[in-house]
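A single structure is presented below for examination.
One protein chain is absent from this view; the other protein chains keep their places.
Chain nomenclature is as follows: A and B, assigned in order of appearance, with residue numbering initiated at 1 for each chain independently.
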Amino acid sequence: MAAPMKHATPVGKIVFEKSNFNDKKSRHLQHITDHYFNYSVETMLPGCGILPLDIQMPLTEVEAFVSYMVPLAQIIRPDFLEGFVRRGKLHILSHGTQIDTQDCAALLPTGMLILNLTKDSYEQLGIEGKVANFGDRKTCKYVIEINVKDPTFVPGKKLYERIKRCLTEHLNLKFDFLLTWGPEDEKVSSASVQYYFQCNGFVCNRLPIRRKQREYVDLAVPVISSDNPTGEAECCCDSMEFYEWLGACATDVDLSATSLDSYTSSYTCPSPREQKDRCVTWVCRGMLTCDSIIDVLTKLRQIVQKMDLPWVNLTVHGFMDSPVSWGQREHSFYHNGDNLYTFVIFPNNDYWLYSAIGSKDICI
Amino acid sequence: MYWLSSDNSDTTGGDCEKEERGMYEKHVSKGHLPYCYLKVRLDFEDDADIDIIIFKHIVIQAVQSLFGEAVSCTPIDVLKYRQTNREAILRVSSSYFTKLWASLTWYSSYNEQSCAFRVLQVSSHLMALAANSRQLSLA
């Protein structure tokens, strides 16, 4: 029927927060560190012609690796647990497995090993878990959480032996893993995890980090005010319209040609707007760590004050097929597996934070 | 409570929760967001030269043939179009999103040339279409 479908499931949710970096209760750091698996980082600097070099540094230094066909039992071997899991921040995420239909695994830096399994694999494996929050009867999935950092999770103990037996004898789960390791001891190189996998006979390569820079000339930029996110006063834009505009820039929508009477698109830059001579955006893709993103955020806060920019933005996209979104909150894929957040940083230390999440994810 | 705790069980209606405490403000919208965005690609069996005007015409035609004028009058925006691989980003009001998707699925030929729409990515945030982690290349 012609009537719009009002009762269909919403495709996504959005959380908007406005706060100040100097607020003692501000949770911006926690928001970044809780989002363990980051795929892409994007920044936009309006009114800035050349990208300052030092904000690129933290992300390009990240060393991520990809290792192929690693059995899960390898990760809970005592030498690996002792050498890497307990001595730094290890992020491991299965690659190429789709969370809505296939088995997925992730190891968080907190030491939680999370397996998101299909019913078949779950029943073959025989480790106790619980039914996933998301998914209908057909695509029933199960979540197993094991704390491998627990001091009692060592060979000889009942739990360890049982899990080892399940992972080796019952079902030998193998994954392609993406991994990063941040050692506690600064003298140790983070590449030693690559060496470990190579010594054990696995292919382990460095994951390339892709960078892209785009420059705009004479771009119309919406005017926003940090105190007025609803755009009630006519001097600034609504925060949601502004977010859409940021998205349009990120997806490289041609904003110059579109006007209201155009046949193909009715989208225009929200008003009020101002013309900026030069703008620069920068994208970095790969597997990025939370610490490097915090570094970028700190640098951006300095830049926005030093260079007198109206605002800068920092967008972080998570992996669609990660079993967790923020913290240990379960994540799934329905229409999309969105888990991304955007900071808009103002010179007066105020910030706006947008968290965009898919329909099968828990609101924070 | 500083943070507003909420779960996703409630998905009906355009509910919006709001919390304010001095400097801090928080808005949660769990209902329908105003728009949905689709990243689509139009595949032809043989190569075809389709510019943005024709592409938009094809999209409207697809909706028109399945749901008629009653739905094809809704604004569908082609935000971005790349002629080399006929990939586009469409924007539609979220209440007509399902119908647009259905119409694209049913569309099968243009000028007696077989073709098909592939819906690559779907989101209610335009920002989300900027990256697709399923396309991460390892080499």
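By our rule, contacts are C-beta pairs under 8 Å (C-beta built on N, C-alpha and C of every residue); 3 or more make two chains touch, one makes a residue touch a chain.
The rule we apply is simple: contacts and distances are computed from a predicted model.
A.B. asks: Which listed name, "Thioredoxin domain-containing protein", "Ribonuclease P/MRP protein subunit POP5", "RING-box protein 2" or "Ribosomal RNA-processing protein 42", is the one UniProt assigns to the chain that has been left out?
C.D. replies: "Ribonuclease P/MRP protein subunit POP5"
A.B. asks: Of the residues B:S65, B:Q83 or B:Q113, I need the one that contacts the missing chain.
C.D. replies: B:S65
A.B. asks: On subunit B, where is the contact patch with the chain that was removed from view?
C.D. replies: That gives, for subunit B, the contact residues 64-71, 106.
The definition used in the following text is that only the chains that are shown with their structure count from here on.
A.B. asks: Take the average of all CA coordinates in subunit A, do the same for subunit B, and state the distance between these two points in whole angstrom.
C.D. replies: 22
A.B. asks: With touch defined as at the start, can you tell me which subunit A residues reach subunit B in the complex?
C.D. replies: Touching subunit B: residues 2, 4-20, 23, 25-27, 39-40, 42, 66, 95, 98, 205, 207-208, 229, 240, 243-244, 246-248, 250-254, 263-267, 283, 285-286, 315, 317-321, 335-338, 340, 342, 350, 354, 356, 358-364 of subunit A.
A.B. asks: Taking the complex as given, what residues does subunit B use to touch subunit A?
C.D. replies: 2-3, 6-8, 11-12, 23-37, 52-53, 55-56, 67-68, 70-71, 75, 77-81, 89, 91, 93-99, 121-134, 136-139
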